[in-house]
Each structure stands twice: as C-alpha cells, then as structure tokens.
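Mind having a look at this structure? Questions to follow.
Missing here: one protein chain of the complex. Every other protein chain is in place.
Letters A and B mark the chains as written, and numbering starts fresh at 1 in each.
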Amino acid sequence: MDMQATKKKLGLKERYQVMTRGLDWEPSYQKKEDIYPYVAYEGIKIHDWDKWEDPFRLTMDAYWKYQAEKERKLYAIIDAYAQNNGHLNVTDARYLNTVKLFLTGVSPLEYMAHRGFAHAGRQFPGAGPRVACLMQSLDEIRHAQTQIHALSNYNKHYNGLHDFRHMHDRVWYLSVPKSFFDDAVTAGPFEFMVAIGFSFEYVLTNLLFVPFVSGAAYNGDMSTMTFGFSAQSDEARHMTLGLEVIKFILEQDPDNLPIVQRWIDKWTWRGYRVLTLVAMMMDYMLPKRTMSWKEAWEVYFEENGGALFKDLARYGITMPKCAETIALEKDHLSHQAWGTFYNYGAAAAFHTWVPEKEELDWLASKYPDSFDKHYRPRLEYWREQAAKGNRFYNKTLPMLCQTCQIPMLFTEPGDPTKICYREVDYKDNKYHFCSDHCKEIFEHEPEKYIQSWLPVHQIYQGNCFPEGTDPTAEGFDPLAAVLQYYHLEFGRDNLDFEGSEDQKNFDAWRGMATKNA
Amino acid sequence: MAVAAVKTYEFEPADALDKFHGAQLLYIGWEDHLLFCAPFAFPFPPTMPFGAIVDQVLPGSFGYHPDFARIDWAQAEWFKSGKPWSPDFAKSLAENGLKHKDVIRFRTPGLTGIQGSCS
Partner (left out) sequence: MSTVFIALQTNEDTRPIIEAIVADNPHARVNEQPAMVKIDAERTLTVRRSSIEALLGRDFDLQELHINLISLSGNIDETDDELTLSWNA
C-alpha cells in the first residue's frame, strides 16, 4: 500500500476561496458587455465582484452531499406515508383544500424560481454570485419536483389536483401568484435578486413555510410537512443569499441605494399581496390551527423583519412604507380573502365552507377588534342561508386590480366598511387599483402593467372558452365554458365542502381504516 | 416613468375598447354591502339605457341580498370615480358620459347590510 502524504486540511474560509474564485476567465475575442448584456441597464453599479461573500461558504461538493442526505430523508418519509395510507390521518378532509391551493398556486412558482435563478446566475459577471445562484436554481427545481411528487399521492384519492399546471396558467385566482412571478422574472437580474432573493425569501417566505408547514404537521399531513421542511432547509440558505445581495449591492456604490429602496418597497408589497392566500389558509383552511395570520405576521414580519430593517439602516435602507398599510390590514385580510372564495366557490378548484361555531369563536378570540363586528354576521348569514338550501354562489365576475390582479376586495386603510378604489388615466385608458401601493407600482412602470392578463377581462374578450366554442350559440353557458377551459369539473372540484365527493370518500375510507367492514 | 429596458419598450394595452366585441366595461359597486366581496365588472353596449342596468342586470347580481328588494331607487346616491354623479335612467351609457372602464358606485341610504354590519 502506498503511503499517502498527509495534507493540511484547509479551513472553511480558504476552502470557499479555492472553490469559488478564479473559476472564470477574461474574454479575449468577445466584449464583456456582449457576454453580460443585462448587467448594466438597470442602473446598478458594481465595481468589484470579488467582494461577494457567501456567508455559509457552501461549495458545490458539500452542496451535493447535504442535498443528497435531505432527499434520502424526504423520500423515506413520503414512501412510508403513502404505504401507510397517511392521507386518512389528516384532521379532516377540509384540510386537503390547502394542499390543492398549494399545488396549483405555489409549486409552479418554485419552477419559475428555478428558471429565474438560472437566468440571473448566467447574467452576473462575478463567480461568487454565479455559484450561489446555481445552487439556488437547483434547490428550486428540487422543490418543484418534490412537491409535485409528494402531492401526487393525494391526486389518487381526491379531486382538484389533476391538472395543476394547466390551471396555473388559466384559473382566475392563480393569475395572482403567476403574474407576481412573471413580473419578477421579466425584470433585470438585479431586480429579480432583490424581488425574490431578498423581499420574498428573506422578508416573506417564513410566513409561507414556517407556520403553514408547522400547521400541516399539526393536521397530520406528514407528506407536506416533510417536503415543506426539506424545502425550508434550503430557504435558510436562500435568505442568507438574499441578505448578502442587498449588502453587496449597497456597499458597491452609493447611487444604488434609491434603486434598491424602490425595489424593496415594490416587492415587499407585491409579495405581501400574494400572501393573502396564505392568510386565509392559516385562519380558515387548517382544521387545527397553530397561530393566526395576524400572530404570524407580528412574529415574522414586525419582529424579525423589524430587526432586519433596523440592521440595514446603516446603509440608508428604511422599512418599506407599505408596512403601515399592512399593519392596518392584518385584522381583516384573511376574513376578506375567505369571503371572496366563498363568493366564487363555484369557480374555484377547491372547496369552501363556513367555519364551525367553535372556529368562529377561535377567530373572534384572535381578532377581537374586527371579527364579531365585521365578519361574523356575514358568515352566520351565509350559514343560515346554506342550511335553507340557498347557499350563496356569486355568479357575476368581479373587478380586478390592474397590478396584483386580486379582486378589489380590500377595504380603505382604517375603514373596513368601504372598498378601497384607486384609479389612473394613462394614454386614453383607465386603470384601477386595490391600494395606493399597487397604484404607485403601476405609475412607475405603466408600460409593463398595461399588459396584465386580467382573467375577468380575458373572459369578456372571449379568450377563456375551449377551442371551437361559439359564444353566440343559443343556450351558451359562459360559466360552464370557462370551467371547461380551466379543466375544472363542475360538481366535483368546486362548490361547498358540505356534500362534496371528497367529504363522502374521506368519511367512508376513514371508517374502513378504523373498523372491520 | 419609463420601464428600464435594453431596447424600446412599448405595448398595446391588453384591455383596449376594441377587444370587447362592441361592448365597453363598466364596474359597479354597492356601498355598505360587502357580502359581495368586490365591485362587479360588466361588458355592456354603449347604447344600452342606464335604466336597463338597474332593472335587468343588478337584480341578478345583487338580488341575493335581503336589502336589495328594499331599495328605493329614487333615494339612491350615485358616484362616478368616487364623486357624486346623477345618471339619467332613460339615456344610454354613452349619453350618460360613461366610457370604457369607468367605475360607478351606488349608496342606498338606510340600508347598511346584515345586522348593520355593512355586509
């Protein structure tokens, strides 16, 4: 046997230097600006790319090793969960509707994040950020795949999960998360990094993954808990990258500050509006609740985000001004959102319901200043009417915000009895907004947002019917045609949870699982 | 402000009037009745009489609410883009000055939703 010479092991910092520097070369026959065509036009000035530091100092070899370990753990649990009919151990079948919303609304964004980071990484001339973007791009495609894989097990048993990718590009409420991410990936590489890497990952994803995934665990959904925490273990690294991006850009040139501040203001608001869906999942859709949306917001945004922005004050960054509006909305957001889905329960690919009496009491205890006064009368009226066979299904299409694409359901800051209307005239057309912040985002880049694919307007233009449909034919039913275009089956995927096939099947199967037939 | 871009960045609006097959969009909200989660969007021909909206369209959209049957339309207060406005029910949308994507609201004094909760 040959004797191996003992090599001195490199320390973490040296190892990182060796593995992430000097990987690129100086081009000799192509101009740098031709190789990196998108790096300058946003106005961000970078003088020294080598100042980039990955605080975790993760190198590709270590990355593969730890990701492989995470995958082994994940698939062991997913397999055990499926083999053990784990779906019958969730608290009750209403819970499954959160999973449907997640698969149709969130998992496709993971795939878009994969594309976005691959693109941003390609466009940055520095080797350090390129390596970090490469890892994040791989993480994101892993998240998309593991989520689809884990949730495919539910598709064997329950409705509404059968064509999530098709739905993501078409269904009215899914245009909210879709357009959010399309907005980010069509921005330049620096804005994308601030939008997704910082504002979404650092400031907001804790609100998506931590209370929601912990809530999945609490409701017996081991499968979602496992992919959620497995994804979130990558998020910790992404958050670190997001913070590093901000610090790096701000340290490079003082001219970068106003551009970055505007992006932070914009993307904190854009991301927060998307989280409207999460607010209602937490307060209304988890049968067993861990914390209210308001509590989660206070911990993860006001407390943790507050500390972050205090830390960034040394660079001149201030708390986004939308934080004041959000503070006024936190008592109302989830109730207004759930009311909207209850209204349009005939056009959603999941079930809706009025919460049980004890659940209304829980909401009242978590929202003492708003729930009994503004929202309980509405919900109780709906329940009474449903009991009389007069369940409310709103059949008239709503007005949408031009920027966030959410129905105009939000109320005036400080007055929960009045819808907030804002409008702008631009080049002979009128545009409408749910808030001052969505209006300001439009006013800064009107040419981008006049292109919004607003589902309601697209339906009225005749673009959301199956191919070959004749809307002028006698007896034409527009709602039926739109649902066909969505691949949403009327009577199975939509309507109230009460009386649904999911409800009946779950009860029957759980009965079979717990006693001899 | 212009969009930061590497080349000319100009686009047609996705919702220009000519895309609605002769109709124009009108948004209508009912104040103090948030049982309906958001104002409604309608495609109407500009020649449609305003009164036809009140008589033929609104009952289908707002009629579920117990307050709807109690509305005294002579007392209703109208707003266009948030400012007081008086429609002529006999005249068409165009004659009433309503353009594509205008937003109107109506308030029904004395009617404030389920148990006065503005629902």
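Just so it is clear, contacts are C-beta pairs under 8 Å (C-beta built on N, C-alpha and C of every residue); 3 or more make two chains touch, one makes a residue touch a chain.
Quick caveat: nothing in here was measured; it's all calculated off a predicted structure.
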Visible chains in contact with the missing one: A
Identified contact with the non-displayed chain, of A:Asp169, A:Asp311, A:Glu356 or A:Asp369: A:Asp311
Among A:Thr98, A:Ser199 or A:Thr290, the residue in touch with the chain that has been omitted: A:Thr290
Of A:Leu58, A:Ala144 or A:Leu161, the residue in touch with the unshown chain: A:Leu58
For subunit A, residues in touch with the removed chain: 11-13, 55-58, 62, 66, 69-70, 73, 206, 209-210, 213-215, 217-218, 225, 229, 232-233, 235-237, 239-240, 243, 290, 303-304, 306-308, 310-311, 313-314
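Basically, only the chains that are shown with their structure count from here on.
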CA centroid of subunit A to CA centroid of subunit B, Å: 31
Complex interface listing, subunit A residues touching subunit B: 37-38, 41-43, 188, 336, 339-340, 343-344, 373-375, 377-378, 381, 392, 394-400, 407-409, 411, 417-419, 421, 423, 427, 429-432, 443-445, 447-448, 450-454, 456-457, 460-462
Residue ranges of subunit B touching subunit A (in the complex, touch as defined): 1-6, 9-16, 19-21, 23, 25, 27, 29, 31-32, 34-43, 60-61, 64, 81-82, 99-103, 105, 113-115, 117-119
